[in-house]
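What follows is a structure written as structure tokens; I'll ask about it next.
With one protein chain held back, the other chains of the complex are shown just where they sit.
Let's look at chain A:
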């Protein structure tokens, strides 16, 4: 008879920095700082409610930002959220490009600084 399987999972850290199952535990951050955690989640929940922007529009913004900040949890969460809201894959990809364009624009606009410095240093 096989011996009872011991659950090591509880005690050993995952061997990767990102575990998809950790997303479900996001709420646990409140356990070690209840006031700040609660305030954060109240704020977070409020932000994504329908307002001057629809919940759908906010979901697409969140998806774009998730890519820019390269948060795998956020990408999982807002891809699923988008599906739930009926957002199409074409809309999702355009949102990612909007984020990427701003991110690359932010890099490229520094090219002006480079040009300025170049000109200043050159005779």
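Throughout what follows, a residue touches a chain if its C-beta (ideal position, glycine included) is under 8 Å from a C-beta of that chain, and two chains touch if they have at least 3 such contacts; residues count from 1.
Throughout what follows, contacts and distances are computed from a predicted model.
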item	value
Undepicted complex member, UniProt protein name, chosen from "ABC transporter ATP-binding protein", "LVIVD repeat-containing protein", "Arsenosugar biosynthesis radical SAM protein ArsS" or "Germination protein"	"Arsenosugar biosynthesis radical SAM protein ArsS"
Which residue of A:29, A:55, A:102 or A:115 touches the chain not shown here	A:55
Residue among A:16, A:84 or A:113 touching the omitted chain	A:84
Sites on chain A contacted by the missing partner chain, in the whole complex	24, 50, 54-56, 80, 83-86, 88
